[in-house]
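The complex appears here minus one protein chain, its other protein chains still in place.
The block that comes next holds chain A.
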Amino acid sequence: MTTMKTLLGAVAASALAAGAAMAEPGLIIDLGGKFDKSFNESAYNGAQRWVEDNDGADYLETELASEAQREQTMRRMADRGANPVVVLGFANGSTLEQVAPDYPETNFVIVDMVVDQPNVQSIVFAEHQGSYLVGMMAAMASETGTVSFVGGMDVPLIRKFACGYAQGAKAANPDVEVIANMTGTTPAAWNDPVKGGELTRSQISQGSDVVFAAAGGTGVGVLQAAADEGELAIGVDSNQNYLHPGNMLTSMVKRVDNAVYDAFTAAAEGELQTGIVVKDLSNDGVGVAMDEFNEDLVTEEMMAAVEEARAAIVSGELEVHDYTSDDSCPALTF
């Protein structure tokens, strides 16, 4: 019996060692789902691109099914030898804070949140800058002088989007009215397209003719409702222009795919930097999506204005207020 135990132990140890040596990167897809056409899908696409570019390479992937699984999933991923472990979304912050110290040999990457641990890379995006640009476009495209915003869960990150959007809209047209609604206060708000659609119809009936959705899976319902009513919509995170050609003004892309790709690549070369990484307009972390689906809707004037603002923001000449810096917004009240 004891020899058996030793033998099994040895086998297990060697298996662990082998796993650690291979050190595949791991990706934990967050609530909202892998194919949310938005945030998570962007991360998934980044991982897929990395696999294509490094043929033969492989990575571990799981998808959260509920809030309660965060810690368990993170630990299991680390136990299986994944390095780095990439987690998506601000909601992982407090969990990672506790898990990371228990795995000093493993590197973690968190998107959308800062976790101050020696083995964690925190990637934050300057969503307010990208939202500012689409806000300008919305105000210039609007004929009614009213534009609107549908957020997912009411959290500071989403208010950051809304605040940047409102600032951009007011910069392009000081008289513009901005209506903002949040879908809910629980994680279920990321996945309620019916309510998203109803909020959109309500905003359109109040005069809005451009709707910006920053709401994960809920956004699908927002864009659909805007297309049904014949108004314009703006997508988020992934390039969503293809969803309703003719009704999609643009998308505020947040290159989560690049973040995941870069993290995987850096880790494979053993050069993953821990600490805070900021992805903003200057390094194309955020931006405005232009393609064949929206080129007819975007005027030269809009492009010129956006380019000018973009250059001003990158040079530091124009500063867009970040809601999360002081939990207030000069252009919008919530």
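The definition used in the following text is that a residue touches a chain if its C-beta (ideal position, glycine included) is under 8 Å from a C-beta of that chain, and two chains touch if they have at least 3 such contacts; residues count from 1.
The definition used in the following text is that contacts and distances are computed from a predicted model.
For the chain that is left out, the UniProt protein name among "Nucleoside ABC transporter membrane protein", "glycine dehydrogenase (aminomethyl-transferring)", "Copper resistance protein CopA" or "peptidoglycan glycosyltransferase" is "Nucleoside ABC transporter membrane protein". Of the listed positions A:Asp112, A:Glu177, A:Asp192 or A:Asp280, the one in contact with the omitted chain in the full complex is A:Asp192.
Touch with the chain omitted from the figure is made, among A:Val220, A:Ala233 or A:Leu281, by A:Val220. Touch with the hidden chain on the side of chain A covers residues 33-36, 180-182, 185, 188, 191-195, 197-199, 201-202, 205-206, 217, 220-221, 224, 228, 243, 334.
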